[in-house]
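For this view, one protein chain was removed and the others were kept in their places.
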Amino acid sequence: MVKKQTQMYYGADYNPEQWSKEIILEDMALMKEVGVNYVSINIFGWVSIQPNETTFDFTFLDWLIDLLHENNIMIDLANGTASPPAWLVNKYPDMMPMTVHGNRLVHGSRQHYCPTSEIYRRYAATLSTAVAKRYHQHPAIVMWHINNEYTCHIHECYCDRCRSRFQQWLQDKYQTIDELNRAWSTTFWSQSYGDWHEIYLPEQMPTFKNPAQQLDYRRFISAMNLEIYQIEKEAIAAYSRDIPFMTNLMGLHKYVNGFQWAPEMDVVSWNSYPNPFSDMPYPQFLANDLTRSLKKKPFLIMEQAPSAVNWRAVNGAKKAGQMRLWSYEAIAHGADGIMFFQWRQSRGGAEKFHSAVVPHGQPSESRVFKESCQLGNELKELQAIVGTSFIADIAVVFDWENWWALELDAKPRTLKYIHQLSRLYEALRGLNLAVDFVHPDEDISAYPFVIAPNLYSTHASFGDKIKDYVAGGGIFLTNFFSGIVNENDQVYLGGYPGLFKDILGITVEEFYPLKDTMHGQMTFDQQTFTTHLWEEVIHLKQAKVLAQFNNDDLSNTPAITCNQYGEGFAYYIGTELAPADLTVVLSKIIQDNHLEKAAQQFIEAETPVSVSCRQGTGYTLLFLINHTDIDEHIVLKKKGYSLLDEKPLSEIDVLAKDLQIIKILDDQSDS
Amino acid sequence: MVKKQTQMYYGADYNPEQWSKEIILEDMALMKEVGVNYVSINIFGWVSIQPNETTFDFTFLDWLIDLLHENNIMIDLANGTASPPAWLVNKYPDMMPMTVHGNRLVHGSRQHYCPTSEIYRRYAATLSTAVAKRYHQHPAIVMWHINNEYTCHIHECYCDRCRSRFQQWLQDKYQTIDELNRAWSTTFWSQSYGDWHEIYLPEQMPTFKNPAQQLDYRRFISAMNLEIYQIEKEAIAAYSRDIPFMTNLMGLHKYVNGFQWAPEMDVVSWNSYPNPFSDMPYPQFLANDLTRSLKKKPFLIMEQAPSAVNWRAVNGAKKAGQMRLWSYEAIAHGADGIMFFQWRQSRGGAEKFHSAVVPHGQPSESRVFKESCQLGNELKELQAIVGTSFIADIAVVFDWENWWALELDAKPRTLKYIHQLSRLYEALRGLNLAVDFVHPDEDISAYPFVIAPNLYSTHASFGDKIKDYVAGGGIFLTNFFSGIVNENDQVYLGGYPGLFKDILGITVEEFYPLKDTMHGQMTFDQQTFTTHLWEEVIHLKQAKVLAQFNNDDLSNTPAITCNQYGEGFAYYIGTELAPADLTVVLSKIIQDNHLEKAAQQFIEAETPVSVSCRQGTGYTLLFLINHTDIDEHIVLKKKGYSLLDEKPLSEIDVLAKDLQIIKILDDQSDS
Partner (left out) sequence: MVKKQTQMYYGADYNPEQWSKEIILEDMALMKEVGVNYVSINIFGWVSIQPNETTFDFTFLDWLIDLLHENNIMIDLANGTASPPAWLVNKYPDMMPMTVHGNRLVHGSRQHYCPTSEIYRRYAATLSTAVAKRYHQHPAIVMWHINNEYTCHIHECYCDRCRSRFQQWLQDKYQTIDELNRAWSTTFWSQSYGDWHEIYLPEQMPTFKNPAQQLDYRRFISAMNLEIYQIEKEAIAAYSRDIPFMTNLMGLHKYVNGFQWAPEMDVVSWNSYPNPFSDMPYPQFLANDLTRSLKKKPFLIMEQAPSAVNWRAVNGAKKAGQMRLWSYEAIAHGADGIMFFQWRQSRGGAEKFHSAVVPHGQPSESRVFKESCQLGNELKELQAIVGTSFIADIAVVFDWENWWALELDAKPRTLKYIHQLSRLYEALRGLNLAVDFVHPDEDISAYPFVIAPNLYSTHASFGDKIKDYVAGGGIFLTNFFSGIVNENDQVYLGGYPGLFKDILGITVEEFYPLKDTMHGQMTFDQQTFTTHLWEEVIHLKQAKVLAQFNNDDLSNTPAITCNQYGEGFAYYIGTELAPADLTVVLSKIIQDNHLEKAAQQFIEAETPVSVSCRQGTGYTLLFLINHTDIDEHIVLKKKGYSLLDEKPLSEIDVLAKDLQIIKILDDQSDS
């Protein structure tokens, strides 16, 4: 049995290798002041504990772990494999990744290893074993932190070993070369293979590369990194099975297929780095929901910046209160812990201008330090949150494989998956609709409304699933360039969108993409909306028109359609709309289908305040976050009390840029 | 004797390797419906007919060719060498091109071969022999299609073999190393060579590369590809001498010297891909005239898209009627055939979103399919066009070698040859002047007016030719940065433009290029024109001023000049003008010199309608294409009849975005 989390985690990455013991002791006092109960250590500890091939030296780490334990701080212990030492790189230079230009990377930054290197895997396993063996019984350890941000920098390698492993991986997948030839459409451009050894990595070629080959390469890279994760995990698991395993994911990061990785972890977490110049960083808000959705369980913010980062061209500071509000945004959407990168700001190296809880200057003069203390001390009072479940209203399909396929070249136009998703998410947030993200293979039957945005590539089985779902009364919405190709980038023939055309009751004859500087117009419900990026020629079969284009080329042709299919309805939007306009369209779909939101049990959900619900045992937590600049007043339908100031109440003010968390017991009659 | 074309060709690239026999049989029926009489096959057939080194398998191709023949479809048979199979690349990796960064390209896209690879040449010859031997007597074959789009993707290779062949090619050209040193101006920057083996390809260097070396490298690449063409052609010619040879050129493509290649072909053709977002794609209009001018004979549109392509960032669809109108634009300017890429839209691979005659959806629902049918059925009625000659009014000098030289670095400013030519061509089209393009070595004596735009680099002999031409009464126009250097990028000393200064009666003291964001002004005929990109300090010797700059720096100095030289006149324009302004200047030159247009025999040529004439035996065809949005009415000076609806007439409406073709017999007295 894996140990359960019992407190809200609050803390930081802690890299004391850089500091004197005197400063480390000062850190213990400051951590107490801030309310830290959890730190991640040893992430970049390899060379400290293994200074050369034959020496392991745990003196410092022993002392550190005991010290943290004495100070009642729980430890997320990394196996320390993220940054291989110089001595290892020099002894085995071919463990390094090779660029598409044939250059081996060198030591001097971090996370430098080829995803198929046997050497890296062997030494990482040895290190993991040594760490696990020494510390698996230490009472302070509450989490195993495997490696760090897989594929953050290295999501390609073109060495001979990778080529050979790719061939082997393909053989495992396809069994026969004929099957690969079919999947890769190699009769096009005379590309057929006679033997596995003939296959190259998608390296430099004269022109457009085989798209199915590129997709399999993306799958291969994600799989090879997952193999590394598993090797490291198994090395530890030989000693330790009751401490949860985790690695820190990166939210909307393209190269790790989160849905495929999540089952291998006990807890999912992600590193959240919104750009402070944005007041409403929807991509990061979305990523909270996505990360939670990987396991449909509470997650952790494993890293966030107390204020500025250092790796953009211009690194704005988080404004007063922004860090706190965005932390609660994550908690409202399922986070059970908030950690910073990093505890103490480095004196040297590449991240010294990344903000930290303890800055270069005096903590006592630091707004950022004080805000960290405030949040830490608030979280101590919020233990009721731990382990509660986020309550979703609808499901949105998300698939890393579609991301890869949609963004390959040689399309009608370039489209960016995350851009499209963020705009949809912004529109949904405008209605306070609570979103679960689902993988196409997941069971969707419990959701009343499923949206599959720009789902260009997906298995035929998903088409069948959606048919059953809508026939059984579900509401389905998809939009332009969805249902076009299968998992090998092969078009579903017979009219677009091949996979969904029957259920949508339309066919799309031809795509009319727009240049970035162009836009068109659409009429919906007597309103005129501007269209962007894409239009198309839609023919109605059984569907009804909800909106029409009114441009020259597409005058009075369908732009949005609705089709009854069995007991349900399937909607289609053939263009890109601004989020606010999309909110209008979604609102009508919600109303027409009488879809209810969970929050409506407790409040009138049409409010500028962001509303989310988490379900505990015997109670619901209602999160009211006011991202606006105007104070709002909320009337509760049921009695509750505020977690932050523990007052019973039936109505409440949510001040601008502030929040309230209301606990509402299940067993009360409606007021 | 090479067989003559007797029908307008209409068809497509056909790649049935991708499809089942069932679909191929369906294609035969659809081709009949569309009016297809000509298809190109086997372009990407290599691996299908030679699946491994020791096997040739013609089963499918035999069946296909017979099937097409049974369906009365003529065949443009490719030797299939465009895309070498994976087994060949793996056996001989050094047949692959090497980038300037020293990376060998790999298999996985197409057209991957080093231009000097003996292996590629040998296997391509063997394949050509096998194809020719098997099919040269097949009655369906009307054209040999050699390879595909030479240098489309690979116009550089930096492998050791290319270096060695370059040295050898230079030795053949210059004979002595001293002669090369002279041609390359190697006394500059201590670059003199003592021996051929010391010469490098123009690879990565610290700074600006020797320009003459770069020019010779461009010549070398074009020549090495032409060698491949000749090897393939000769392999076929061993069996077949009565079927015309052709490869598909690419119009305004920089890396194949069209004038040098055309004599090696029986028919020239090109692949035309205008951007549908442009209503008047002048570069492609120009390329029709240029391609015809390579042999001064009818040409073929060997590929065009029925609607969108897939390789731009945003791929607009052709609007209703656009494909038809642009097809006739090519025919009016000398095309005797219109073919599409491709017949049936691919299901997978890199070009699946390139439009095709038969789309992914139902042909019966496809506007594009229906427009293809309309054009196919019209062309059946237009056999009178086949073999007629385009009638040109004037000559414009075009030289690939000047293109290369003009766009090398380290100039007074960057200039783009095609941009300059397109603007001139647009100005000429504004006057309905029919253009032949001529190479500097061609006989120009029959043209009353010769324009040499931005002819920066040309042989001294061209200067002599122009002197004779003008002295004998010709009208010559050139513009800024013309006649500056010889074929080795060496300046004609003594004052710019060295080669033309005597005939122009001016010297240019210094260039005053303008930044992109700047512009100046000019006064011409009491009108003020804006000047772009370039101005200069012009001194009059014998010339007269036609226009003056009126900027601060160049106040009241010459901008456009005219010089009488013998019986003729030589004009000079020292800046870039907008096309509409250039039309005004050209119009005055035309009027002052009483130049007549061929079309004026038949109509009043000052019309917004595009007018072109083709001369048949005993008749002239008058093409009236209305690219505008307004219907036009045209009165004929002679009686004719409309080819499209076969009505005799003396005046006619040409509707907006429509055309008329009028046949006018030679032997009629003027009406």
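Order as written gives the chain letters A and B; numbering starts at 1 within each chain.
In this section, a contact is a pair of C-beta atoms (placed from the backbone, for glycine too) under 8 Å apart; a residue touches a chain by one contact, two chains touch by 3 or more.
This one's a predicted model, so the numbers in the text were calculated from it and none came from an experiment.
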item	value
Option from B:191, B:383, B:527 or B:668 whose C-beta touches the chain left out	B:191
Hidden-chain contact residue, picked from the options A:7, A:99 or A:607	A:99
Among B:234, B:553, B:631 or B:645, residue touching the chain not depicted	B:553
Which of B:207, B:526, B:591 or B:617 contacts the chain that the document leaves out	B:207
Residue numbers in subunit B that touch the chain omitted from display	100-102, 184-185, 187-195, 197-213, 409-414, 488-491, 493-496, 498, 507-516, 537, 539, 553
In subunit A, positions touching the absent partner	15, 17-18, 44-48, 51-52, 80, 82-87, 89-90, 97, 99, 101-103, 105-112, 152-154, 277, 307-308, 310-311, 313-317, 319-320, 345-353, 355, 359-362, 365-368
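To be clear about the criterion, only the chains that are shown with their structure count from here on.
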item	value
Distance from subunit B to subunit A - Cα centre to Cα centre, in angstrom	50
